[in-house]
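Starting off with a structure, shown below.
One chain of protein is taken out of this complex; the other chains stay put.
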Amino acid sequence: MISFLLGAAGFVLMTVALALVVILRRPAEVDHMMAAQLLGTGGGAILLLLATATETPPIVDVALLLALFASFAAVAFVRSAPGQESEV
Amino acid sequence: MNLALDIFTVSAVSAGALFFLAGTVGLLRFPDSLTRLHALTKVDNLGLGLVVLGLLPQTNGLFGALKLVSIWLLVQLSGAIVTQLIAGTVRRRGSNG
Amino acid sequence: MTIFAVFDIGLVVLILGIAVSTIAARDAFAAVIGFVVYGLLLSIAWVRLAAVDVALTEAAIGGGMTGMLMLGAVARLRFAGGNDISISLPVRFATAVLCALVAAGLAIAVLSPPDAIPTLAPMVMENLAQSGLGNPVAGVLFVYRALDTLLEKVVLILALLGVWSLAPDSVWGGIPGLRVYARRSSTLTFLAQLLPPVGIVVAIYMCWVGAKEPGGAFQGGTVLAAMWLLVMIAGLKRVPSIGQPWLRPLLVVGPVIFLAIGLAGMVLANAFLAYPPGYAKPLIVAVEVALTLSIGVALGLLAAGPLEQAQQQ
Partner (left out) sequence: MNAATLFGLSGAALVGIGLYGFVTNPEPLRKILAFNLLGSGVFLVFGVVSRRAAASGLGGDPVPQAMVITAIVVAFAATAMAIALVLRLLQETGRSTLGADSPGDTDRVSGNS
């Protein structure tokens, strides 16, 4: 069971890594802004799998903070995105 | 009983992992930002939901299970709203980069 | 064990790749986004190093707050001049070689562990029971190295004073120039109404659980600060001027209570920052609660940035 959960965590990490490479290589800023969101879900899933696999429940709290701050960072991205200056 | 729960965990987590893969493929293949945003949020949220569902039998105690579900709800809600905000930026700039 | 190794190698490659892309990014906005992603990934690395307390702090500060702080500056510096200095290729190459040497030196230090590994962990665990705490990191922060923790709060306040002092005379005592969201957006308003109650519960939980398990005043305070910033960015609450009468007491209440308990320790327990036997846990919890509030206000104001507007009468 433990190695299955770890394998799943590794698999999700791989998909997240691939997605990050795709997102960050695109020229448009809009694509970049998705990166935080991606880590909120993907990173959360990785941490939850790790928490169960290593039987360390406190890791769940890290997933909680990751989710919270990923959306916080995304708001910061949108606020400071290029093209927002004209209205300020 | 234990075996049944383990099988449930394995299948749900595998399904979740597959959805993460699908989200990444969508990100790779879709032509413009709005559809990519769509792929990212919807599919990854479903993936996380399935992972959480699969891990529920493995948690000890009701509190741990409740925390897992609330993390999923939090990601779900904030994810949906943040996506809306990003999509708004796309529309205003008229770019579909 | 091998699956762990594969996972770790994948994580390390990803982190290093993001770090390189952050340095090499064309514009500052992309670089800061890379940095936020890097911070969030680094918290997973800290989990793998069995340092959950650090992972929580890194996710909150490295990912969220530093990103918020830098993004505010990016928007202002976008059209700044003076960035046309170019560095020639040979200089770049020489720099790269020297930096590689520094990294190699550190790597050699990492690869050659000392014969007797110095550790204070057994001493921490031996004496932890006396403090009534269950989390050894909280024990170190509030019992054995309490002076460091106290001074660190003082550093936060000094940095804030430094940021405020940089204001021109005309806006002295005014309002921090936090960039609020340009357009009134119902979506953002909804998020700012939805997230803070959740965040406040998380902050209280972090602060409470910190005595027993990973978590504590830093992490709780950072969550509070983030929620406060979110509400201000959405335009639901105005950014307060720094002269507000409620603001300054909140800012110092944590360090002051910490200091008062420390001074009381000189009388009751014969040492500065020592706790009287039997009262350690309640006193530490009281300090943590006060510190959470102070850290929240201090971090929020630091991220809000330097003063920009004069105080409105």
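Going by the order they are written in, the chains are A, B and C; count residues from 1 in each one.
Going forward, a residue touches a chain if its C-beta (ideal position, glycine included) is under 8 Å from a C-beta of that chain, and two chains touch if they have at least 3 such contacts.
Since the model is a prediction, treat every value here as computed from it, not as a measurement.
Q: In the intact complex, which of the depicted chains does the undisplayed chain touch?
A: Across the whole assembly, the hidden chain touches C.
Q: Looking at the full complex, which residue from C:Pro90, C:Pro113 or C:Pro245 touches the chain that isn't shown here?
A: C:Pro113
Q: Decide which residue listed in C:Ile9, C:Ala129, C:Val201 or C:Ala260 touches the omitted chain of the complex.
A: Answer from the full complex: C:Ile9 touches the omitted chain.
Q: On chain C, what residues meet the omitted chain?
A: Counting over the whole complex, chain C touches the hidden chain at residues 4-5, 8-9, 12, 15-16, 19-20, 22-23, 28, 31-32, 35, 38-39, 42, 45-46, 48-51, 53-54, 57-58, 61-62, 65-66, 69-70, 72-74, 76-77, 80-87, 91-92, 95-96, 99-100, 102-104, 106-107, 109-111, 113, 117-122, 124-125, 136-137, 139-141, 144-145, 148-149, 152, 155-156, 158-160, 162-163, 166, 168, 218, 295, 299, 302-303, 305-306.
The rule is short, and it goes like this: only the chains that are shown with their structure count from here on.
Q: State the chain with the largest centre-to-centre distance from chain B, centres being mean CA positions.
A: C
Q: More C-beta contacts across A-C or across B-C?
A: A-C
Q: Determine the centre-to-centre distance between chain A and chain B, using the mean Cα coordinates as centres, and give it in whole Å.
A: Taking the average C-alpha coordinate of chain A and of chain B, the gap between them is 11 Å.
Q: Quick one: chain A and chain C, Cα centre-to-centre, how many Å?
A: 19
Q: Take the average of all CA coordinates in chain B, do the same for chain C, and state the distance between these two points in whole angstrom.
A: 28
Q: So which stretches of chain A touch two or more other chains?
A: Within chain A, the residues that touch at least two other chains are 33, 57, 64, 68, 70-71, 75, 77-78, 81.
Q: Multi-chain contacts in chain B: which residues touch at least two other chains?
A: If we look for residues of chain B contacting two or more partner chains, we find 74, 78, 81-82, 85, 88.
Q: So in the complex, the part of chain A that touches chain B is made up of which residues?
A: Counting only chain A, the residues touching chain B are 1, 4-5, 8, 11-12, 15-16, 18-19, 22-23, 26-28, 30-31, 33-34, 37-38, 40-42, 44-45, 48-49, 52, 57, 60, 63-64, 67-68, 70-71, 74-75, 77-78, 81, 83.
Q: Once bound in the complex, which stretches of chain C touch chain B?
A: Those residues of chain C that touch chain B are 185, 187-188, 190-191, 194-195, 198.
Q: Flag every residue of chain A that touches chain C in the complex, lowest number first.
A: Interface residues on the chain A side: 3, 6-7, 9-10, 13-14, 17, 20-21, 24, 29, 32-33, 35-36, 39, 43, 46-47, 50, 56-59, 61-62, 64-66, 68-73, 75-82, 84-85, 87-88.
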